[in-house]
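Just one protein chain is left out here, and the rest sit where they should.
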Amino acid sequence: MKKGLILFFILLFVALAFGPANAARDKDTIVIVQGVDPTTMDPHNHMETPAWNLHIQLFDTLLQRDPNIKMEKLMAESYRIVNDKTWEFKIRKGVKFHNGEDCTAANFKFSLERMADPKNKLRQTVFQGIIEKVEVMDDYTFRIHTKKPYPVMDAMLCVYGQPLPIKYFQEKGPEHFASNPIGTGPYKFVRWVKDDYILLEANENYFRGAPKIKKVMFRPIPEATTRVAALQTQEADIVTNIPPHLMKMMDWKGRSYVSKAPSVRVIFMAFDTTKPGPQADKRVRQAIAMGVNMETNIKKILDGNGIRLGSPLTDKHFGYDPSVKPYDYNPEKAKQLLAEAGYPNGFDFILNSPNGRYLNDKEMAEAVAGDLRKIGIRANVKTFEWGHYMNNMMYAHNAAPAYILGWGNTSFDADFTINPLMRTGLLLSNVSFPKLDALIDEGISIMDQKKRQKIYSDAAKVIKDEVAWGWTYQQIDIYGVNERVNWKARTDERLVAFDMSFKK
Amino acid sequence: MKFYILKRLFHSIFVLVGISLVVFIILHLTGDPAALLMPMDATPEQVAQFRKEMGFTDPLIVQYGRFFKGTLHGDFGLSFRHSQPALDLVLERMPATIQLTAAAMVIALIIAIPVGILSAVRRNTILDHIGMTGALLGQSTPVFWLGIMLILIFSVTLQWFPSSGRGNIWNLVLPAVTLGMFTMARTARMMRSSMLEVLGQEYMKTAMAKGLSPRMVILKHAMKNALIPVVTIVGMELGTLLGGAVITETVFAWPGVGRLAVQAIYNRDYPVVQAAVFILATIFVLVNLGVDILYTYLDPRVKLE
Partner (left out) sequence: MSTLEHAAKSFEFSGEDRRVARWRKILQKLRENKGAMFGLAMVLAVILSAIFAPLLSPHDPILQDVEKRLLPPVWQTGGDPSFLLGTDHLGRDIVSRLIYGARISIVVSVSAVVFSAILGTLIGLLSGFYGGNVDNIFMRIADVQLAFPFILLAIAIIAVLGPNLQNIIIVMGITGWVIYARVVRAEILSLREKEFITSVRALGGSNGRIIFNHLFPNVVPPIIVIITLEMARMIIMEAALSFLGLGIQPPTPTWGGMLADGRVYLATSWWLATFPGLVIMLVVLGINLLGNWLRDILDPRLTQL
């Protein structure tokens, strides 16, 4: 009987051992490793970078960002602002979807209006309440009518608004589309084995020319050390999100190299000034800002892979003002300010932080708390699981006195950072500065970009003066690349296979 | 016998319903997933609207009733994050999980049973001590430590195996060893103590006195009886392995159900959590029933009531 059991197990094991193998990892396939699988192939229905990195191969947008984050035209041949509430786009002719359908203005109307309709319950809501309707002028011209002036339309269209093939989408439905996408992009979808790999192949008829690399495979590997191992065994060509201390494992002469780029993502410590406590006093906030040695912390905790910022914007974000610098590290002055504010003997302080959501977030929080303890503030870190953090602390405005968060604004326009994070009354905002509110409201409602630049400059100064944030830095993303690949990391965290090639 | 099986299956239904109820309550205690599904720039109004549309604001009983009705049709709802049927998401990952679990079990048993028998037969010798210390080490080694070490040594340095993912039989070895280690250790110890008890029994001494060679005695009589408690353990372990392979699946990027279930928990993806727990609990219950039935074949004294 037991012999039978053992035999059964062995047979079962052998039978299952020859499951679907990884598609032949041949020389023509580039293997890109991210941390997670995308959740869907529907370009309008997700909000995660790993999904963007898939969709950027399959779909095109009207506009795009070049590696220096300059806006350039992609599917749009030209565009102009007709009036405060109307944008007109002329698109390229002769672009076809992977299944042969033509891409015309009607496809854009279909897609943009789909995104703008709350009834579709899509996870991208940027155009809801913004786009009134899309008017098709002729096969290759259309106008977007907005409900109110929307100066960031072009910035948004660099990221959102991929056209969908109407006939295919309506015949098969969104659920089927989410696993079998059809777009206009440089790569066609071949196969998706969930949590295992995604296989794409070159679209030879792509309107910018056939891509140099013929096959692309994406694999999700959650564990950072395992990702690096995949690079070392040459199973992977590009690996993402590498913690700094693993960098030395990836720099192998002749086998692999490290590629870094300042990230679109900023990490910051924000105060809740609306709740009672020492942090409601500006002088205390200033003291905290001066009492934390971010230079050293970045150097040590991140091995220098971070850039200190003086405002919530990076230098690539429109509205950035380089003259607004962070507070200098000055623990003596900090102690003075604390005494002035009435806390000569410090006070108890809790710093709330997520755990593992951002690179070394918990470590950074602990390092910061350590600095604060040196100037007399009895600081302690409380970490939370992400779901709990978002639900019960962020959304419930329950994270006083201070908390850590990250923000990756790929529209590269100031409004999408400052507005959701600091405008009074919004979900993620725990401050209330009337001067700032006025600037924010004005900035999103006028079309004159020069005036907007000045507005956001002023906003940055208000933010620094009021010390809404104790500190902030821009991450530096670290990638590992196989020696045979030509590629440089991008600030917007995008992996554009079309721009990649193999070295001869 | 047939009546017993029917009775157990009937009880199992209660168990499964009970589990789904507990899961439901606990999930809702942790708050709804609105905060995790909404884009970062959502307004309070958008969030309120979303909550209403998804039914999160309905009383819990209503929500559970809706869910329960769906399960009667085999519909666990659409995953919040993937917008696909939750049950499908779980089922399409089952083959990978079953493969890994089976491999882990096979590796564990192939090593544990002989080691346990040897340790028992050569009791209190060096062999015994090595075997049992090794087993204790195996039981207390952290899974992630073992997995990462195996990758660094056997994949990166020696290049004997691929480092991650699911492909052919070579991809299976390292994760299966990692996952099976705990079971291997526990079963070895169980096998040893079980053998010791059997060997000490009167009828064993009688058989040896009768002149049967010791080896024959061991192989024929002792093992069959010693395996009984081992079978229980294996049954329990199988159930836990299926759902508990999370760390192994994460370290080796194995596309199994464990990873999906844990991610779903962190994302408050209720339908997927419910579907995953349901499938895993069902397997657990069925395996235990199978083990109990197996008992009756192994030990005629056992009568199931």
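So that you can tell them apart, the chains are marked A and B in the order they are listed, and the count of residues begins at 1 in each.
The criterion applied here is as follows: contacts are C-beta pairs under 8 Å (C-beta built on N, C-alpha and C of every residue); 3 or more make two chains touch, one makes a residue touch a chain.
As the structure is a computational prediction, the values presented were derived from the model and not from experiment.
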Contact with the hidden chain (one of A:Lys172, A:Lys333, A:Lys362 or A:Lys454): A:Lys362
Identified contact with the non-displayed chain, of A:Thr61, A:Thr146 or A:Thr225: A:Thr225
Residue of B:Met54, B:Met94, B:Ile169 or B:Val262 touching the missing chain in the full complex: B:Val262
Residue of B:Gly18, B:Pro44, B:Gly65 or B:Pro114 touching the missing chain in the full complex: B:Gly18
Absent-chain interface as seen on chain A, which is shown: 224-225, 228, 243, 245-246, 248-249, 296-297, 300-301, 355-356, 362-363, 366-367, 369-370, 380-385, 387-388, 392
Chain B residues touching the omitted chain (full complex): 11, 14-15, 18-19, 22-23, 26-27, 29-30, 133, 136-137, 139-142, 144-145, 148-149, 152, 193-194, 196-197, 229, 236, 239, 243-244, 246-247, 261-262, 265-266, 273, 277, 280-281, 284-285, 288
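The rule is simple: only the chains that are shown with their structure count from here on.
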Whole-Å separation of chain centres (CA-atom averages), chain A against chain B: 36
In the complex, chain A residues that touch chain B: 1-2, 6, 9-10, 12-13, 16-19, 21-22, 36, 39-40, 42, 45, 47, 118, 121, 123-126, 128, 174-175, 178-179, 193-197, 219-223, 225-226, 229-230, 232-233, 235, 385-388, 390-392, 394-395, 407, 416, 419-420, 425-428
Touch list for chain B against partner chain A, complex: 30-44, 46-47, 49-50, 53, 81-84, 89, 92-93, 95-96, 98-99, 102-103, 105-106, 109, 148, 151-152, 155-156, 159, 162-169, 172, 223-224, 227, 250-253, 255-256, 259-260, 263, 266-268, 297-298
